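This is the structure I want to talk about, given as structure tokens.
The complex appears here minus one protein chain, its other protein chains still in place.
== chain A ==
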Amino acid sequence: MPPRASPRDPPGSIPPPPAGPAPAAAAARAVARATDPDPDGDLARRAASGERAAFEALLRRHYDRMHRVAWRMTGSRHDAEDVVQEVCCALVGRIGSFKGEARVSTWLVGIVLNACRDLHRRRTTLARLKEGLAVLARLGPAPDGRDLFRRTWLASALARLDPALRETVVLVVGEGLTHAEAGQALGVAETTVSWRLHEARRRLATDPEERHGA
């Protein structure tokens, strides 16, 4: 059992145990992943060279995963569907630039996270104003309070974290990526990922009201 990092240790000094499903299984998966060739690598190459069937197969294979990540990031089914649709369309142009430096699933999840980030930015000031006005003008629907999934999300730890930490938690805890893979997907160093996880753990452990500001 690897030593568990106590709050006293500087982050990253003791690698945090892979959380999520049983640590042994996750560790085994990570080892297996490191040595296995990417099952989608072949598919991605064929899609990049213009094979329609391969592209469609790739999308079908990863649609669920992308939707799950998007939902966990945004908390809304509607947003998740929008994001994944945009990403699928954007993939048409991006598949050609995939060089195989990461696993396809990691790369796709990275694109989805980017798109969620963009959505969040677009949404923050403008859309709320617009939605408010639209509701006022009866042009748009009022938010549905009966969405149970949204309520679950709001009640969960994900809603309490800010987006950067949330991304990391979704990748490592939710998808079971290793820190290195998560770093690739997010475009940050592996130690940054470890640090973010430690930070997320710390924030969730302390009183939710007590959020330190910058």
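By our rule, a residue touches a chain if its C-beta (ideal position, glycine included) is under 8 Å from a C-beta of that chain, and two chains touch if they have at least 3 such contacts; residues count from 1.
Please note the rule applied: contacts and distances are computed from a predicted model.
Engineer: Looking at UniProt, which of "NADH-quinone oxidoreductase subunit L", "Electron transfer flavoprotein subunit alpha", "Sarcosine oxidase subunit beta" or "VWFA domain-containing protein" names the chain that isn't shown?
Structural biologist: This omitted chain is identified in its UniProt record as "VWFA domain-containing protein".
Engineer: Contact with the hidden chain only, please: which chain A residues?
Structural biologist: These residues touch the chain not displayed: 4, 7-8, 10-11, 19-20, 48-50, 52, 55-56, 59-60, 63-64, 67-68, 71-72, 77, 80-81, 84-94, 96-97, 114-115, 117-118, 121-122, 124-126, 128-130, 132-134, 136-137, 139, 149, 152-153, 156-158, 164, 169-170, 173-174, 186-188, 192, 195-196, 201, 204-205, 210, 212-214.
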